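Note that this complex is displayed minus one protein chain, with the remaining chains in position.
Labels A and B are assigned to the chains in the order they are written; within every chain, residues are numbered from 1.
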Amino acid sequence: MTEAVVDFPKNFKEALNDNQLRRNLRAAMDTMGQRRRNLFADLDALERLRARGDAIRWRALRQLPDLLEQLEKKCTENGIQVHWAETPAEANQICLGIIQRHHASRIIKGKSMVSEEMHLNHFLDEQGIEALETDLGEYIIQLDHETPSHIIVPAIHKNRDQIARLFHEKIPNAPYTEVVEELNAIARKVLREKFFAGEVGVSGVNFAVAETGTLCLVENEGNGRMCTTAPPVHIAVMGLEKVVERLEDVPPLLRLLTGSATGQLITTYFNMITSPRQPGEKDGPQEVHLVLLDNGRTKIWADPELRQTLKCIRCGACMNHCPVYTRLGGHAYGYVYPGPIGSMLTPQLEGLDHAGAMAGASTFCGACEEVCPVKIPITTVLRRLRTESYRKTDAPNAVKGHGYKRTLAESLTWQGWALSNATPWLNALNAKLLGLAGPHLSKLPQVGLLKHWGQSRALPPFAAKSLHVLAKEKGIADE
Amino acid sequence: MSNARANILARLRAVAPQEPAATPEPDFYPAAKLGHADRIAQIKRLMEHMHAEVIVTDPQHWIAALKDALRARRLNGLLYGPAGPLGAALEANWDGELPPLVGYTEAVEQCKERLFALDAGITSTRGAVADVGALMLWPDANEPRLLSLVPAVHIAVLEATQIHDSLADAIARERWAEGMPTNALLISGPSKTADIELVLTFGVHGPKELIVLILDDQEV
Partner (left out) sequence: MPTHPEKVYFFGTCLIDLCYPQAGMAGIALLQREGIQVVYPQAQSCCGQPAYNSGFPEEAKKVARQQLKAFPKDYPIIVPSGSCGGMLKHHYPQLFAGEPEAAEAQRFASRVFELTEFLVKMLDVKLEDRGQPIKVTWHSTCSALREMRVIEYSKSLLRQLKNVELIELQRERECCGFGGSFSVKQADISSAMVADKVADIEQTGASMVLSGDCGCLMNIGGALRHRNIPIPAQHVAEFLLERTQ
């Protein structure tokens, strides 16, 4: 499904003016940052752990085709049926096929960003199939017909009074209460009935271990276990980059994931699924399906620099520490993945011509890189995407939508800038002119660059005499 | 069947390997090597921090501790696995004043309503992991998966000698890679969420209460 064209400037402006959103986000990001710092108090140990995580993800990505085949082989031996999908549409059809074969109409879902990428709920809804989100945050936003604003805490943009009103209006017989424990109890009661009645459970996958054919899931609420245990059919959807080589790779990644995401030593549950119900067992799904989704990942993988994007373990630490995300929230980004990971991934999946603006929504402060548990060089990837935005080429590795931003005006501007800075006498002339014009800039019509800078700042104080001139006057040596 | 698999693998294999040699893999967070008493203390501390109730007892007294815990609550029954490690001991020591023992002996399709109506369930454990404070469970035919998930109260019996220092340790020593079960679990406390304004609350979709009985049979 093609996204509607996202109006980034409009979205950003609206988000920046939404004071409640900004308050919520600031408080939440501060809290999550602090929890992470508290957990990873030993910085040397953290650096070793990150280096290990980086190495594990590189080792897995390096062997991606072999590991995917090994994963498929082991899963199949264990009784898990493996499906491959190049596009979200294919993945949706695969899920639909399974659901229809079982004549199911009540699907219960654990949180899965890939299923958001697939727009699975919308697709199933069009087929008359209810796909109910069971993660509390996802349940809340589904009730309000919204998308998640954060990959770990999807309803972070909402206050308790908003949720109270939502529950009271949308859930039959729900009283109005702003007490968080009571709101949880309402959700527990409603969802328990759904767990009981669910016909197919859908989940994501945090790590898929090729060595043993094991799907690993982290969660705190128990809804994930419910979705993967109670219904007779379980469908797990996964981006194909999530495979890891060995079982022993799991503990370091698990520590990095739970620690980076929410500052936890471990989540309430760590769920490792290796097969459907075996003979003699009393419960668990009789069918387990794994859907491997490409959706542009193989293209990203082919580029050694951009491949770094695929190391991501979806912890959310990057957005928790991003000063831009903190002021915009996830919805303003308009796509499934926001923040730094979203800015790397989305333009590559959707095309720079659609989502290239995300790569521009960064000061390259590096706060995200500093906390990324698998050491993705995020600013390097974003810089590459900016370069691709202007790149005119036939090279096969060029990012989708490359060159979309290229204009004669900007190209000439940078060429002029380069000429001036590479030619000392031109540079000197330029400095002199700016020194003369400087005090008078405020008298010019405040349009373009002047307007953008001047909306909140005094104009730059261009000096009458540049450092070149002062240094020469002072007799500083020139060799 | 689409050509997705072939196309995906072909695209991946069309790319010649480019990286330099393997990146070094340092040891991470090596878990402290704890003594027996410290392992128990660590499990208790970490799990209580996550709102589990942890009772350290011994093989002679655990049933009594269990009965105390049950009497302190109003429960309509205790689900258990009769053919599991605890089954015989429970049956032999039960009395009529306690909530009735209900065996999870049929496929869930036959007993789902009853299962979802029961207040409490008891399981053995495979052990625990001290560095993070979590129980290890490998549910099986005798103690099914939903037993530790559906009832609001989950009681877990842990042998202190089966506490590992870390998950990495457990995986290595017990050679999990040679054969994983249908389902392996780590459980660190009752269910919880912070999805509403990051306010932490306990008892969401999984059990609201987790009671851990640690059987320590070593002399102090």
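Quick note on the criterion: a residue touches a chain if its C-beta (ideal position, glycine included) is under 8 Å from a C-beta of that chain, and two chains touch if they have at least 3 such contacts.
Being a predicted model, the structure only gives us computed values, none of them experimental.
Asker: Where does the absent chain touch, in terms of which shown chains it meets?
Answerer: Looking at the entire complex, the absent chain's contacts are A.
Asker: Looking at the full complex, which residue from A:62, A:160, A:192 or A:383 touches the chain that isn't shown here?
Answerer: Within the whole complex, the residue contacting the unshown chain is A:383.
Asker: Mind pulling the chain A residues that touch the left-out chain?
Answerer: 9, 12-13, 16, 323-324, 327-328, 360-367, 369-370, 383, 386-390, 405, 414-415, 417-424, 427, 431, 434-435, 449, 452-463, 465-472, 474, 476-479
What we mean here is this: only the chains that are shown with their structure count from here on.
Asker: Hey, how far is the Cα centre of chain A from the one of chain B, in Å?
Answerer: 31
Asker: State the interface residues of chain A toward chain B in the complex, per the touch definition above.
Answerer: Interface residues on the chain A side: 24, 27-28, 31-32, 45, 48-49, 51-52, 54-56, 58-59, 62, 64-65, 68-69, 84-86, 90, 134-137, 140, 153-156, 158-160, 163, 180-181, 183-185, 187-188, 191-192, 195-196, 211-214, 220-223, 225-226, 229-230, 232, 240, 246-248, 250-252, 254-255, 262, 265-278, 280-284, 292, 294, 298-299, 301-302, 304.
Asker: Would you tell me which residues of chain B are touching chain A in their complex?
Answerer: On the chain B side, the touching residues are 2, 4-5, 7-9, 11-15, 17-19, 22-29, 46, 50, 104-109, 112, 116, 131-134, 140-141, 144-146, 149-150, 166-168, 171-172, 176-177, 180-199, 201, 203-207.
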